[in-house]
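One chain of protein is taken out of this complex; the other chains stay put.
Here is chain A:
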Amino acid sequence: MSKVRKIIDEAKESKNPELDLVDKGISSFDEIPSLLTMLNLTRITLTHNRISVVTPALANLTNLEILNLFNNQIEELPTSLSSMPKLRILNLGMNKLSALPRGFGAFPVLEVLDLTYNNLNENSLPGNFFMIETLRALYLGDNDFENIPPEIGHLKNLQILVLRDNDLVQLPKEIGELARLRELHIQGNRLSVLPPELGNLDLTSNKSVIRMENNPWVAPIADQLQVGISHVVDYLRSETYKFVYGRHVSANAPAPPRLSERTKKSSKPKP
């Protein structure tokens, strides 16, 4: 513990606005109280610790732009985080979040939100979640979403959307409104069709990436995927596909079964 105190003291003395406390065995902010007085900090990295509760007082660090809490034990977040005036990057990946606090979507300037490898689903999101209009990257891989709310279409600045390895059974057509999207990760879900509106997006240029493997695609999509992603996108834009999609939706076929291997996710609460 004295090691951590030494790091903080040194950072205070050197006035370094970036503080790294990676893999230091920290389990509570109570162990690092002086951290909350370092008002000049612009980045705090607390990756690979054992923190379970994020103190609301962290929001007093009003110059903070980057907060990295990847791989901790966080189950709940304080509402105060959303009011941090300069917070641009918030990494909460690999924690034990099963819900987000009310009003979580109030971040004024948040650009990158990483919630990878938690226990979130569409019911965990507060009503204003998709109001973070400044968001350019949203990482929701390794969670439990079956559906994505249509409000995702509000995220006009979104360039990166990662929904890898969830339980998605369908995508909202509003994803087709995310004009700046250039990275879409939907591999490892239970998707069999895609909304034709996805064809509106520029996902085949050399600056774009779409990952869609490991889904129970309907045969025509699976066939196109064999040839290449650009063929899938061309197919989504065709009249033929609109007909196939319409018929598929109206048939209201039961969703494909859950894939078994993800159920062992380590962030899952132990039964």
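Definition applied: contacts are C-beta pairs under 8 Å (C-beta built on N, C-alpha and C of every residue); 3 or more make two chains touch, one makes a residue touch a chain; residues count from 1.
The rule is short, and it goes like this: contacts and distances are computed from a predicted model.
Novice: Can you pick, from "Probable ATP-dependent RNA helicase DHX34", "LIM zinc-binding domain-containing protein", "Piso0_000649 protein" or "Intraflagellar transport protein 25 homolog", the UniProt protein name of the chain not displayed?
Specialist: From the choices "Probable ATP-dependent RNA helicase DHX34", "LIM zinc-binding domain-containing protein", "Piso0_000649 protein" or "Intraflagellar transport protein 25 homolog", the unshown chain carries the UniProt name "LIM zinc-binding domain-containing protein".
Novice: Among the options A:12, A:96 or A:182, which residue touches the chain absent from this view?
Specialist: With A:12, A:96 or A:182 as choices, the missing chain is touched by A:182.
Novice: For the full complex, which residue in A:7, A:36, A:53 or A:89 touches the chain that was left out?
Specialist: A:89
Novice: Among A:71, A:119 or A:166, which residue is in contact with the omitted chain in the full complex?
Specialist: A:71
Novice: What chain A residues would touch the chain not displayed?
Specialist: Touch with the absent chain occurs at residues 20, 22-23, 43, 45, 47-48, 66, 68, 70-71, 88-89, 91, 93-94, 111, 116-117, 136, 139, 141-142, 160, 162, 164-165, 182-183, 185, 187-188, 207-209, 211, 213-214, 261-262, 264-267.
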